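This is the structure I have questions about; it appears just below.
For this depiction, one protein chain was excluded, whereas all remaining protein chains were kept in their positions.
By written order: A, B and C. Residues from 1 in each chain.
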Amino acid sequence: MKTRGAHLPIRAANRLTVGVVGATGYTGQELIRILSRHPRLRIALVTSNRLAGKKLSDCIPSLSGLCDLTLSSPDEARRGRVDVLFLGLGHGEAVEFLKGYPYLSSTRVIDLSADFRFRDPDLYRKTYGGTVPGSLNGKFVYGLTEVFRKAIRRARYVANPGCYVTSVLLPLYPILSRKAVSVSGPIIVTSASGVSGAGVTPKAETQFCEVDEDYSAYKPLREHRHLPEMEEVLSPFGVRILFTPHLLPIRNGILSDIVFRISNPSADVVDRIYRAWNRFYRGSVFVHPVRHLVHVSEVRGTNDARFTARYDPLTRTVLILSAIDNLIKGASGQAVQNLNVMMGWPEHLGWANRS
Amino acid sequence: MKTRGAHLPIRAANRLTVGVVGATGYTGQELIRILSRHPRLRIALVTSNRLAGKKLSDCIPSLSGLCDLTLSSPDEARRGRVDVLFLGLGHGEAVEFLKGYPYLSSTRVIDLSADFRFRDPDLYRKTYGGTVPGSLNGKFVYGLTEVFRKAIRRARYVANPGCYVTSVLLPLYPILSRKAVSVSGPIIVTSASGVSGAGVTPKAETQFCEVDEDYSAYKPLREHRHLPEMEEVLSPFGVRILFTPHLLPIRNGILSDIVFRISNPSADVVDRIYRAWNRFYRGSVFVHPVRHLVHVSEVRGTNDARFTARYDPLTRTVLILSAIDNLIKGASGQAVQNLNVMMGWPEHLGWANRS
Amino acid sequence: MKTRGAHLPIRAANRLTVGVVGATGYTGQELIRILSRHPRLRIALVTSNRLAGKKLSDCIPSLSGLCDLTLSSPDEARRGRVDVLFLGLGHGEAVEFLKGYPYLSSTRVIDLSADFRFRDPDLYRKTYGGTVPGSLNGKFVYGLTEVFRKAIRRARYVANPGCYVTSVLLPLYPILSRKAVSVSGPIIVTSASGVSGAGVTPKAETQFCEVDEDYSAYKPLREHRHLPEMEEVLSPFGVRILFTPHLLPIRNGILSDIVFRISNPSADVVDRIYRAWNRFYRGSVFVHPVRHLVHVSEVRGTNDARFTARYDPLTRTVLILSAIDNLIKGASGQAVQNLNVMMGWPEHLGWANRS
Partner (left out) sequence: MKTRGAHLPIRAANRLTVGVVGATGYTGQELIRILSRHPRLRIALVTSNRLAGKKLSDCIPSLSGLCDLTLSSPDEARRGRVDVLFLGLGHGEAVEFLKGYPYLSSTRVIDLSADFRFRDPDLYRKTYGGTVPGSLNGKFVYGLTEVFRKAIRRARYVANPGCYVTSVLLPLYPILSRKAVSVSGPIIVTSASGVSGAGVTPKAETQFCEVDEDYSAYKPLREHRHLPEMEEVLSPFGVRILFTPHLLPIRNGILSDIVFRISNPSADVVDRIYRAWNRFYRGSVFVHPVRHLVHVSEVRGTNDARFTARYDPLTRTVLILSAIDNLIKGASGQAVQNLNVMMGWPEHLGWANRS
């Protein structure tokens, strides 16, 4: 999977230029952190609606030394070309930004919003209330890297998946596509996420005093907008999902409990699941089926996804526990990984020299 | 439900004397807090294996002013009679303590361990590995107050339920006993608890640095010892439970997500559930079906249980969210409530003058 | 200090009516909690600018059962008389509210803002930028209960002190007024507070993701508005204070480290300090000099102030550690305590039956 010599540092002049539109949000900040370590990229543009004109590292002191550029407004950003554009905007805003973008044909775009995730424009409209021009929509490949790697390799435009969606689809997809087991009834997903998933804009419900020492569910069963996204990707397999997210008093991290019953019980259910996983993810450096009960803390700060399976023969029920860092594998890390795939670089470029 | 004049303060001399065996554990500390405000009780005895000989409030400064007694060893405690005994010991230890207790016939006992919770001694042995003398076991009434109130009224000895168990049974019992709906398949319980549920003894996995910013499951599906306790109480209704507890980076509080499918769908599933709840808990001051999605924070520090129901007609699935404070309604609060019931006092004696 | 029979419950009809203006802020919420347990008061009015028209307990579910009144706007509130008014407004707003209040002459007012805390109107104007009508200002007594108890007894209007101020003045005042030691040079105060001190209005810097796992100073040395308040109260003693507050990733609680050098060293410096404290606070149920190093957790949820002194003879330096709950002794608890003093009731009325 490695490109020869990929680790060789290259002169700044030879690096691709990168723009981060929406650099001061939590995904934007995390993007800056990853991109600033990437040996083949140079951050050339950072934007912020709110803070344009200020130095990024004055606004976000933890980025000083990593990126000391001055923030442009998104409007200014449209005037300058970069080789790669990461869009860390809200839904609806990404569509708007690209409509007026003059360099679309010569720029690679990885969008972290929901705007280009849906193949079915009606589903997008029903879910997010907006419209995506057909001309744009058809061009985006859904960026769940390990599942759609082949298509991403040929893509110029990638729609990065939702954070919850990534935590749920990575363990489920191989089981369903390889028919490791036959699911009977709905798949019940109970997820818990750190607060950074709610974004950087101050809200009453994400104030420290409201979240600290608390735990609660929100948008249960079929209310959350990540549910249609999950179901669309899994539509070939005819499964129904119920999804209840919860807010954890932590900054980063998602744990998803995925529970379903099976109709073809056998003594080796767990083995068949791990076998499907191990085959599907052979050579994928970031996805790790493990045997212990995964903790959120073991993937925090990494681009890893880790998951575990358990089975109760009495009720023919499977439990999968799946952990990612919502800002990295669930957003910015997967975005850079997708760029690596698009460019034919090793997927882990920008991360430590992992074996 | 009120006893006339119950609020009148009574002279200390007329108050019942209370002993708390195991006063320095988290449930013991919480018991002291509640008992010190109770107008008809006087704490006369506090014990600790580890800290005997020291003043309780020197060991636990937050109790100073509430209880300044010196800690006895459990052995010394056996030599003095009190009117009421709360046992905040580990399983196995409660049985041992009572075996040698000379005043059993003239003392009311509320045990917070698991020792007397099981009607079936085999189930207790299989679950906890110990044996309870039949002479003792038969005498204890299971102290899920609102469900077994009548039996508790006549009881001298009460076995206080587990914390997770309380959060799950309070919403489930009325639905099943009143046949509000017909459950099909296993009931999937996904609970999350604060760390105080793990007790006061230092452990590697409950160190601050291990729990902070983390979230994880433990003893999933059928491994946790609260599962057999739940299933025994629900055995008349022939349901199976799968129970996966999680550790939250908070001190107190439990939220249980309870999910099951039903075989008799109708337009008014949610209404039928609330109707069953409202009838069952009419006049119960601590149990509150609510319409919003309950937060752990709204029951913290209280003896309340609050729960909510939602229904997905597409998959015929019910979701119940149930919140309690694990140390209060899940332990010490329910224990004092049980004493109030045993004595014929208003159930909320010891709490604020609630209407 | 007790009024005979103070504990006897009195019929609701005989209770004083209380209004809480600004009931949905953190101090307002805490006031409701304390007032709802008070045996001689009945909450008759709760207001909120933002949430007028809604039921208080729908907005703040943790108050349900304690106060289920509907929120009025402050304007409506001016039209109805209550016996006692607690003002939980921002500075400037309290002055405005009282300007148009028709029942001022027959109502007791405890104001929790900064508006009436200063004797010197120039100092108020310089510090907060507003003006207080002389007619109002002269009528308010500064409500540091244990220090100004005599004046509070005769007061109809009380200005409740700032939270940091309370934590600093309670240990310092007796030392300075009784000349336990002679302070040389500035008094260096390093305080740390929970986030609730910043109020309920959403701000970027009090979002969970900004505070969690962080710690920082703000408004150091002479920048914070609580400094002039401290120095005015201590002006008889001619001391200078440097005050550097910090933001802690906790909800409630303040710890203040108070450091100063002395010019009259002797072997018994610490004893002289404790002697001054013990005499000054004899009979004060809420103020407790202790010998151990106080923790924030031991005063949380209480109206207690606890402090400790240490001395380094080598450098002739005294360290005092002082802990309070910023929302209770630092705000709402002291406010109710002040009302108790104004009414000639036992100071601890509304709290548990402490000995």
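Assume a residue touches a chain if its C-beta (ideal position, glycine included) is under 8 Å from a C-beta of that chain, and two chains touch if they have at least 3 such contacts.
Since the model is a prediction, treat every value here as computed from it, not as a measurement.
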{"item": "Option touching the unshown chain, where A:64, A:106 or A:278 are the choices", "value": "A:64"}
{"item": "Of B:56, B:250, B:318 or B:331, the residue in touch with the unshown chain", "value": "B:250"}
{"item": "Which of C:73, C:190 or C:284 contacts the chain that the document leaves out", "value": "C:190"}
{"item": "Identified contact with the non-displayed chain, of C:39, C:65, C:202 or C:249", "value": "C:249"}
{"item": "Positions on subunit B where the hidden chain makes contact", "value": "26, 195-196, 200, 202-204, 206-213, 249-251"}
{"item": "Interface residues of subunit C (partner: the chain not displayed)", "value": "185-186, 188, 190, 192, 210, 213-218, 220-222, 240, 242, 244, 246, 248-253, 255, 257, 259, 261, 293-297, 300, 310, 312, 314-315, 317, 319, 321"}
{"item": "Chain not shown, touching residues in subunit A", "value": "7-9, 36-37, 39, 58, 61-62, 64-66, 212-213, 285, 288, 290, 292, 294-295, 297-302, 304, 352-355"}
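Going forward, only the chains that are shown with their structure count from here on.
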{"item": "Most remote chain, CA-based centroid, reference being subunit C", "value": "A"}
{"item": "Inter-chain centre distance, subunit B versus subunit C - centres from mean C-alpha coordinates, in Å", "value": "36"}
{"item": "Rounded Å distance, subunit A centre to subunit C centre (Cα mean)", "value": "47"}
{"item": "Of all residues in subunit B, the ones touching two or more other chains", "value": "213, 294-295, 297, 300"}
